[in-house]
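For this depiction, one protein chain was excluded, whereas all remaining protein chains were kept in their positions.
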């Protein structure tokens, strides 16, 4: 059960309300986000919600019998839209392209990408400065120096930044240079990191775990929301299956399911999803018509010499072609 | 290596050719289909193909280093198109809708479906008369009586039939009443059935196994082609994964991969794929833009009372809506 | 619900009984096997079973709320034992080793294996004469000629034969030369083959599908039992997962689960399970202590030159070592 509170609710009325709920043997979790104040109440027995609906300070009450509460569509049927400022929005009719290299490699590369994005009318750039790598001996990203450069060059052109955060201590460090924090697949159930991201007022994109279930992805979002941050996006990026013909198995079934279950925007990453450059276009178009609210795309001026993931990265010409097709499809649907 | 033979090749020249190939330690598999005569030659060592290219009766020679040979695009870059007669074609720009109930239930149901298909301009009806069921106590289909009725009512309206064949003895029995034989997921590696279907001149649609790999699907098609029947379609219908939010995980990655590797048409079955009626439309549209050559759809006048699979079956209104959207998308792409 | 019938039940009493069951809206499936006569009754409503328990010809009545009926332990708590004759038994304290080559290759190979089995006191020899192969161009077995030779040489030494049957027409053809029919993974849900094996009086070992669930394996056994043959064994042989370090993932969890759910013997095939010769011993021992009723092992005089599966085949010395360790473990447990 979710109780939406009036912002003006008095401490006395809040206490009264909490007492009433505890009386019917529900636990009470108070949540305050950028957008609202909620009580998430968890219990088993049925009771007459009218008994609390009339209390002062209660805006609305919703039964939510799903496993997740705040991220569920059961209490919020309108779609969440995330405003990044400067007219850049994600979700609820704002289809968002987020494109850029796998890894930030240096000034020249950032400039080249920014220029291409400006040319294509794309407002969000992706690029990793902290890279999760299976092997400790691989390149692990440019770190904060890379991020500061990345931020400076993007701000100059009104481009927003999405980049991966890997641990709690980075949240504060990276905060001022980032527009969207990305939680990667391997950290999808790093609950301490999710807790930390619940405490800030910056949008977060959460990737589904490497073999994460739909429910687990929603739970991870619930962690952040219940921590106080409801500017969230869910991201499908391919799951691990027995099939060896592609890097991961991009699971587009997740798109309509997530949009049925949650009010949050759903972004698809076909680059990691199928992991094959020559097949990114069909998968990106398929994600678009399946109902995705945006795409996370790896592009590079010369994918052949990229520091990482070159085999799943589009060059600029391929990227423009894809954007053109997406535009046509979005117009007719 | 595939050697395409002239139809006019003399027995002497054929013998000579086979001897040359055996001399370089390749095995020779002679294949005669409805459309051509081939030698599939398998060996390891490199040799100079010019030494046989000049022999009489040799039309063309292709190195095919893929695991599969005849179904590979390495020797046949043009797309295979399958002609069902009466102007009904599948593949190579002929996007085919195959729709109908999971199970054939009786005359009234067939008539209703046929009427709807005619109204919608759809020329191929699906419907099972032999049903593979996990439990021996479930309804297992109307059998030959159902098929004869199905065939009679469809023929009267120029509708072609696709239906599942489950064992060797049914191939002959069903032959005259069927336009496309469907090999189901559970029989995807029933090699004796594949052998038997190689011996007839009727199109075959092969579904990927429940956890079948891309390679295994191609190998299964190779069985039929090498047996003498090259009128083949491949079908993606969802794979088995850990995810429990849907019946199967429709794997649209398979579409561009199969079209890259093979010249055969690729059909997608979103009904079994996601297994949820309310999400069939986005998955069907996604399959279409991903490059599928057709869709296999479960429809029923009243899905709620269907003998089987009602939860993944569209009603007629939903079906017409979907067709309308597919039409729009096909036009702009 | 399973009703065990007296063999002496009169047709009139049987009719009466069926009518009573139909009256409470249960379907009735009459099953006659080598060992008993049963009515398998499927329905939803609860009713008072005493109303039929007193009828003449009823031996016993059991509620079986599991998805499967006849193969469930809910009605038969004693373990099924299968008697192959000549003192060779499988199940219920008779731990059975079934060993031999992947493929029957010729007289010399059979003689060598038989000699080794006699020496080791092993009474059942495995060996394929019909081989399911992914590629149509691979060696597909010696067929009936191989089987006849196999049978003749084994009979002479009192060795029983287990070999794979791949299609309905082979059941009759192979019948007199086989002691245990093996249904392979790819045919685990070949329902027509299961039906055919229900009609004979020869033991059948059913392998779990390549990604078959526990429930599906039990259902497949139910097919054969309900067809009239209750001499059945279940076989775990490794499932398909994302892991690439081994051929399949031998799933020993299946052993205690199957023994909890079913009264049938459970055999484990570590050769296909892990697919690596050097690790067969630990997996075979693990299967033994996990509660398996027997092992299916690939052995060969010279695994390096075997026609197939050499990399997962023990040589005779390794085989003897393994038998010695199994013996020790069986003694102390």
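Note that the chains are named A, B and C in the order they appear, and that numbering of residues resets to 1 at the start of each chain.
What we mean here is this: a residue touches a chain if its C-beta (ideal position, glycine included) is under 8 Å from a C-beta of that chain, and two chains touch if they have at least 3 such contacts.
Note that the coordinates shown come from a computational prediction; the quantities given were computed from them, not determined experimentally.
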| request: Taking the complete complex into account, tell me which visible chains touch the one left out. | output: A, B, C
| Which of these, C:20, C:66, C:173 or C:215, touches the one chain of the complex that we don't see? | C:215
| Given the contact definition stated above, which residue among A:4, A:29 or A:278 touches the chain not shown here? | A:29
| remark: Among the options A:73, A:208, A:240 or A:259, the absent chain makes contact with A:240
| Footprint left on chain A by the chain that the document does not show | 27, 29, 40, 42, 67-68, 132-137, 166-169, 186-187, 189-194, 209-211, 215-216, 219, 222-223, 226-227, 240
| task | Spell out the interface residues on chain C facing the chain that's missing from view. | result | 211, 213-215, 239, 241-246, 249-257, 260, 273-274, 276, 278-279, 282-283, 285-291, 325, 328-329, 332-333
| query | Mind pulling the chain B residues that touch the left-out chain? | reply | 211, 240-242, 244
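One rule holds for everything that comes next: only the chains that are shown with their structure count from here on.
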| request: Give me the rotation angle that lays the C-alpha atoms of chain B onto its copy chain C, rounded to the nearest 5 degrees. | output: 180
| query | Of the chains shown, whose Cα mean is nearest the mean of all protein Cα atoms? | reply | B
| query | How big is the gap, in whole Å, between where the Cα atoms of chain A centre and where those of chain B centre? | reply | 39
| Cα centroid separation between chain B and chain C, in whole Å? | 33
| field | chain A-chain C separation of Cα centroids, rounded to whole Å | value | 50
| message | Touching at least two other chains at once: which residues of chain C meet that condition? | response | 211, 240
